[in-house]
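Down below is the structure, laid out as structure tokens.
With one protein chain removed, the remaining protein chains of the complex are shown where they sit.
Chains: A, B and C, in written order; residue numbering restarts at 1 for each.
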Amino acid sequence: MSKINRQSSFWVSLISVVLGLLVGAVAMTAAGYSPLLAYGALFQSALFQPYDLGETIRTISPLILTGLAVALAFRTGLFNIGVEGQFIMGQLAAVIVGLKMQLPPVIHALVAMIAGGLAGALWAFLPGLLKAKRGVHEVITTIMLNFIALYLSNVLVRTWLTNGADSTDRIADTASLQWSTLSALFGGARIHLGILFALLMAFFMYYLLWRTKWGFELRAVGFNPYASEYAGMRVDRNIIFSMMISGFFAGLAGAGELLGTQGYLAIQGGFTGIGFDGIAVALLGGNTPVGVVLSAVLFGVLTYGGNNMQYAAQVPFEVIRIVFAAIILFVAANVSGWLLGWFRSRKKGRVESHA
Amino acid sequence: MNVVEMRGITKRFPGIVANDRIDLTVKQGEIHALLGENGAGKSTLMNILFGLYQPDEGEILIKGKPVRITGPTVANELGIGMVHQHFMLVEPFTVTDNIILGAEPTKGGRVQRRLAEQKVKELSDRYGLRVDPRAKIRDISVGMQQRVEILKTLYRGADILIFDEPTAVLAPQEIDELIEIMRHLVREGKTIIFITHKLKEIMRICDTVTVIRRGKVIRSLPVKETNEKELAALMVGREVSFDIDKEPARTKDPVLEIENLTVEDARGIEAVRGLDLTVHAGEIVGIAGVDGNGQTELIEAITGLRKVRSGSIKLNGRNITNERPRRITESGVGHIPEDRHKRGLVLDFNMGENMVLQTYYQSPFSKGITLQYPEVYQYAQRLIEEFDVRTPDVYTPARALSGGNQQKAIIAREVNRDPDLLIAAQPTRGLDVGAIEFIHRKLVEQRDKGKAVLLISLELDEVLKLSDRIAVIYEGKIVGWVDPKTVTEEQLGLLMAGSTAETGVSD
Amino acid sequence: AVGCAPGKAPGGKGGLSSGLVTDTGGINDESFNQTAWAGMEKAKKELGADIRYLESKRDEDYVPNLTKFAREGRSITWGIGFKFDKAIPQVANQFPNQKFGIVDHNLDGKIPKNVVAITFKEHEGSFLMGVIAGLTTKTNKVGFIGGISSPLIKKFEAGYRAGVKAVNPKATVQVAYAESFSDAAKGRSLAANMFDGGVDVIYHAAGATGKGLFDEVKTRPKGKFWVIGVDMDQSRLAPDHTLSSMVKRVDVAVFNEIQNIKENKFDGGKEVQLGLKENGVGIAPTTSKHVPKQVLDKVEEFKQKIIKGEIQVPTQ
Partner (left out) sequence: MLNTLTSILQTTILYSTPLILAAMGGLYSERSGVVNIALEGLMTIGAFTAAVTTIFTGNPWLGLLAAMVAGILFALPHAVASITFKADQVVSGVAINFLAFGLSVYLVKHLYNGAAQTPVVKETLSRMPIPGLSDIPVIGSALFNAFPTTYLAFVIVAASYFILYYTPFGMRLRAVGEHPKAAETAGVSVIRMRYVAVMISGALAGLGGAGLSIAIGSEFNQATVAGQGFIALAALIFGKWHPLGAFFAALFFGFAVALALIGQLFGWTQYVPSEVLNMLPYVLTILALAGFVGRAEAPAAIGKPYEKDSR
């Protein structure tokens, strides 16, 4: 796990991003599209209009949280591939609170968010427990729990939350994370306060892991459970704890999406993929809070702007996924570090030969 | 005839020249010792000879012919085999599979295990290397694992054998056996390069010794013309004292009292069976025994890392049986673990963090829920200076330190917590004489401060030198107590092998 | 907040323009998105409308996609599929001067003035499929495979059941839901098990899951095992085994509304229900290939009864 938490420098990441965009350009050119037109449309639509900017930020918010969820687990030696399921549970809990409880404005939203976070934490508790007590690989349990969450959410929407409808009613306005002043600022976009939660959690993760004694334990257990046990730390408890915090982040992501963006919960035919994107966000961000935020911004911009590429340049959105893949590969294989090294040595060689 | 000639070998690692224009000449049929401090460059040189590393400069001649050894396969073809410092054995494989790996006899695409087992058997009979061809590596003793390593080289027809610190992990009997084996091999016409930190062994069986310091050859000379003191001085670059000035122990109240202790190992087999042991304040009790007789489980039981089946452990009169490690640590137990990489350090944490591994939550390192990093680093800085841990700074990850310095750091941490009972398990394994000297002094210091020290070591010398009393462990029981001042190594060896005590002092 | 001023209205004859936002199935989904687009293309050809579409990757994309067309000032912006039930009113309220259309949902009656909601009486079409199945089965066992158990799909099931019952009271209907619109393997397994259990006609409303049904039936003897398709004429998936398909004329609906706009006859705030009477649902033209005349006559007879209101087809 040491390598996975390696922090790559800003330049290395930036070069990887540029290389990744180049790969996308090649894919587009090969298929006869115009990359310039496409990328132009992408960035223009993601950033230039207040409305789009607001929507881009909205896209970024859950990515930060699911990225943090994966990153925190990685930091503590766990692979939480179940963010997707914890996300769904977060949505479910938030919609239940949003529909079934009556509370004053701000409090209602807060309670719903916390309920979502806790539901995610609870959903991550089981894999944590099984890992800690029975040594069951968390990858299997979390994959299974993703599917269970999906079906559970669907059956509850259909039977308990509605009278057999496809989607629930809208949550009470008191529970909404949308803030009209903010939306108005962004041309009526669905930007919502979820972004504040996301940034807050990024700071929380930093503070927890690197400033508190619990974080010290979590990291120690992640790096070396045997030495942690020797040092008197409760390895099993820490595994469960870290799965639950990870799940909490994921649950918040789901709750934020529900209370801020959607406002209702619908029957789902499959996963949203925000949880899986979180894996990529975390890895690209080197599993640090700041890195996660930055890579979520990148992913968010590409994802939201990518929708416009098809419209403006007829380029299928999927080329964005190819770009993601290339960026991740380049960062992971440290291709840019390698290139930089090669470039420097060439420059040095030239200087020497001149001397 | 010179079978191996290495000329002007240089190998650089980032930030260090591990081998600096080294010349080494090994004659046919000799046992040639390589001696040097930790990090002197011995393993690096041998890895080059075995083709694992490529030298930056220099040339190698085997049996007079210049060669380029680009990989272990080439080395094998040249008749070079190596028994590595850290065993190169695949744990879940059988002995036979490990030996034939990479050179499997096949028929119709299928590995001929029957035939291979037969070959292994023949080889092991011929050289007196007892192994069970069908046993899994993870189930056999370290000694047998080493014999498997030797068989691996012989199976490939090696006649130049490199042994990198083979005795560091062996019990005395096993060392004797190994030495017999080495003599046997030489009689069969093999040549051996032998790395060890133990001067006694060099004096016992080697013909020539080459001393390396900081990557350079200091001297190469026939063993007959030198002695231990001179070798030690050559190696370290100064005089080394072998004797510890030890005043007689001033024993006080019992600190550790163990009664009728039973502990199971990882596989659920009883490893400690009704063991009794008492350690008093102000004494060092050594535990002598062949590896695998319950030492590990005993330590783990005392420190709370393993559940106790029955019996009791008391510390300063308080029952600590089956308490959590943290409680036990807090009640005054320090522990230098036998596996420093697995238990002792979080290699990816920096030195500062490692120095407070057990105490991070206490004042002044913690305030409320937050860690007080300035205090942590201050404290670590102090320890590092006090114990002469060689590290660039306290922010350096533990992984970057040499084995000796890692060990010093652990000892600094444990001793500084000022525990009433200090458990030292294999505290000097693999370390050079300089480091050993330092650690021995620290242990005696603790004793003199009135602490109880429990020393577990496979190194008989060490046990004899440091202990005030020696308990011999055999099959999970203390089978006898001996007085280190009067007992002979032979008597101790017999006891360790399970023969009932006829001499010895009672508890 | 009211959306910013509509941009320059896209060209097209008389400024007629229309935007279509697909649900997550995409434009060429061999289902209602594709049919809807066919209606748009007809509008382009016959009415000179400027047409564009946007595909949604996730449910969250509906609103920004609709907003995009609204801001462009398109004459009408469509949300295709019941999943737009929350997005359409939201955007319609933000852009009160723009027109919108939703397919497959009536917004529970609370339809904004600038929205037309188009629903289909799938149960009526499904009833006819039930008639065909009930008259075709030799084993008196017929099957239904649903995608996700949702009210919309239950409507198909209910109509089908009623149809079977009306012509063949002895027949039983075996029902299964794959809980997925995309798992062809599940669809195939369900179909295989139904067939092995004696069922000889299966109707589906399961999207791509239903394709497994065609994969399975193709491997079975002709003339003994039958399937019935949905949404479009699916006969080409298994020409020798497809009895019929229940087609939903989303294209007609979409085209009609665009035409209404052109002729200034747009009538928002209302649900437009398209049933057998309006030719919004019906049986595929290829039905006559395997279904004998007397059965087709029977189907026609029931169709007329439903149109006249003599038969009320249940919806659940």
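Here is the rule we go by: a residue touches a chain if its C-beta (ideal position, glycine included) is under 8 Å from a C-beta of that chain, and two chains touch if they have at least 3 such contacts.
Predicted model only: the values in this text are computed from it and were never measured.
Touched by the hidden chain within the whole complex are the displayed chains A, B, C.
Only one of the listed residues, C:N106, C:S189, C:N260 or C:Q273, touches the absent chain: C:S189. Within the whole complex, the absent chain has one touching residue among C:G197, C:G269 or C:P314, and that is C:G197. Among the residues B:D97, B:E165 or B:D348, only B:D97 touches the chain that is left out of the figure. Although one chain is not drawn, its touching partners on chain A can still be listed: residues 3-4, 6, 27, 31, 79, 81, 126, 130, 134-137, 139-141, 143-148, 151-152, 154-155, 158-159, 270-271, 276, 279-280, 283, 316, 318-322, 324-326, 328-329, 331-335, 338. With the whole complex as reference, residues 50, 52-53, 71-73, 76, 82, 84, 86-93, 97-98, 101-104, 106, 109-111, 152 of chain B touch the missing chain.
Considering the complete assembly, chain C touches the hidden chain via residues 25-30, 149, 174-180, 182-186, 188-190, 192-194, 196-197, 208, 211-212, 214-215, 219, 236-237.
Everything below uses one rule, namely that only the chains that are shown with their structure count from here on.
Comparing each chain's Cα centroid with the centroid of every protein Cα atom identifies chain A as the most central. Distances between chain centres, each the mean of the C-alpha atoms, put C farthest from chain B.
The geometric centre of chain A is 35 Å away from that of chain C, both derived from CA atoms. In whole angstrom, the spacing between the mean C-alpha positions of chain B and chain C is 76. If each chain is reduced to the centroid of its CA atoms, chain A and chain B end up 46 Å from each other. Across the assembly, chain C contributes no residue in contact with two or more other chains.
Those residues of chain A that touch chain B in the complex are listed here as 2, 211-216, 219-220, 223-224, 226-234. Only residues 1-4, 24, 52, 54-55, 57-61, 63-65, 67-68, 71, 82-83, 85-86, 94, 147-152, 154, 179-182, 316 of chain C touch chain A when the two sit together in their complex. Put simply, chain A touches chain C in their complex at residues 51-52, 55, 58-59, 151, 154, 158, 164-167, 170, 180, 183-184, 187-190, 257, 261-264, 266-267, 269-270, 272-274, 303-304, 307-308, 310-311, 317.
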